[in-house]
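Removed: one protein chain of the complex. Kept in place: all other protein chains.
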Amino acid sequence: MNVPLGRPRLLDRLSNQRLILIGCSVFLGLLFLAALAAPWLAPHDPYLVNLAVKLQGPSWTYPLGTDQLGRCTLSRLLYGARVSLGFAVLIFASSLLIGLLIGTLAGYIGGWVDQLLMRFCDGVMAFPSLILVLGLVGIFGPGLKQVIIALMLVQWVYYARMFRGLVMTLKEKNFIAAARVNGSSHWKIFRMHLLPNILPPLLVIGTLEMGWAIMDISAMSFLGLGVQSPAAEWGAMIHEGKSYIRSNPELMIYPGVMIMLVIASFNLLGESLSERFGVNKQSK
Amino acid sequence: MKPVLSVEQLTIETIADGQPLVQNISFQLAAGQIVGLVGESGCGKTVTSLALLRLLDEKVIRQSGRIWLDETDLMTLSDRTLRRVRGGQIAFIMQNPMSAFTPVFTIGHQLMETIRTHDRCSKREAKDRALEALREVNLEQPDRILKAYPFELSGGMLQRVMIALAVCLRPHVLIADEPTTALDVYNQKLVLYYLEKVRATYDTAILLISHDLSVIAEMADHVLVMRDGEIVEQANVFDLFDRPQHPYTRQLLAQHGVQAGGMKA
Partner (left out) sequence: MSLLQLEHVSHRYGNQRFLARQAEQTVLQDVSLTLEAGTCLGLLGRSGAGKSTLGRILLGLERPKAGRVLFDGQDIYESASKDYRKDIQVVFQDSFAAVNPKLTAGQIIAEPLTNFLRLSPDALHDRLGGLMIQVGLSATDLTKYPHQFSGGQLQRICIARAIATNPKLIILDEAVSSLDMVNKALILDLLRNLKETLGLAYVFITHDVQAAQALSDRFVILDQGQLVGEYPTLLSFSEATDEHVQAIRQAVLAIHPRHRTIRK
């Protein structure tokens, strides 16, 4: 039996943990659906310029008003979600997969393979990630595709390190030795024993990392390096809106609040998941 | 003889479903006495020991009864006061010595920090006391041990370091929860030897928790037999082994006897 020791928990102050888990999942789920359904949900074409209606407040035609070029803010937010969320998922998934492969190989095989791969990761990690991304974008040139590739190239090393650590811990456990004694091949061990035990921490990390990925894309777009106008993207919208900060602050506020809400949801989701998976089902 | 620790009607239950973990137990510890608490794993021994130090999560567990340490009821103390009691007046030695220490600080750092938390003294003094205590448990090259990290020492050595820490703080009561279970037979005997040394030198009262009746046979004056959260029998150790009253005690002794085939001590 696990004896419950008294320890303060953040989420206790925010009442029911399950509620948060459900709430965040629902919110994010709806947002993803909305992003997917943008072409049908958006009241207007996000690229449609109409200077006659520029900088209007909320109305029936334009639920969140219009921006400085008369484009519907709501539509741009919806289409922006596709970019921010969609590409965040892409970056996250691909860098995760590369990191998983390389990290697991390094951790399981060990020896010089491990040393080689880890020294390479050390080299990449020696640079602050944002600087490295900027540097890569400088080489590739600005553009969404280039930003995504740059982010992928930088992100996977962190996952590799993490998976390597997890695999190395698991490798020492006797159930891996038992599997070998039982005649399981290395591939079977990876599939049946390593992967399922790596997955829970992965889920937790994943949710937190998604928040970062969104932040990175928005940051790059805000700096003018990612999405190029007239494309709709939250960071880019903030970038464009900053010239109107005095007269129409809502141009910055809407996308800013969206970014904040999404990242906060991912973080809360990650925390409640880590609570759930944090206490391992093993008694000892 | 007035008891140093007196537990009255201690009951522990989970708040969620009211399931009793420990039911209405009472016992006493006198100065210089070793009381053995024996029972199978899961019977409530560890929960009891944690409850004495009020280390259980009070949002999940409800604890009632009285725990008298000299003249004070520990159940009435604030968390701040309790922190001084823990370590300073009641020391705790746990089963897995590796998990009692922080892996990223040296032994010396952790020993000195604990000493200085409970007694105001300089770093120099704390270091001297730590070295002295390590010598008392016959750990070789104590200055090297102070500089070492927990993972560099074996389980047996770490247990002796914990005993050394207890020596430093001179607590009235020492709770040892399965202190020898994770060790091999050679280290087991050593650890028990040093526990006895602490008892004899400082008149410490010891609550020795174990599932192994040999440990109880070697060390205890008085024995509490626990099953499913209740104390089914309490007796002087010789009486318990020679004239067990409760059928569960008899069963435990039979298992103990059956398992020890061949070799006469």
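Brief remarks on what is shown
Letters A and B mark the chains in the order given here, with residues in each chain numbered from 1 onward.
Here is the rule we go by: contacts are C-beta pairs under 8 Å (C-beta built on N, C-alpha and C of every residue); 3 or more make two chains touch, one makes a residue touch a chain.
Just so it is clear, the structure is predicted and the values come from calculations on it, not from any experiment.
Only one of A:A37, A:L51 or A:A178 touches the chain withheld from this view, namely A:A178.
Only one of B:S6, B:Q23, B:T106 or B:S214 touches the chain withheld from this view, namely B:S214.
Touching the omitted chain from subunit A are residues 111-112, 115, 119, 173-175, 177-184, 188, 192-193, 196-197, 280-284. Across the interface with the omitted chain, subunit B contributes residues 34, 40-42, 154-155, 183-189, 192-193, 196, 211-215, 217-220, 237-238, 241, 252, 255-263, 265.
Following the convention adopted for this analysis, only the chains that are shown with their structure count from here on.
With centres defined as mean CA coordinates, subunit B is found 48 Å away from subunit A.
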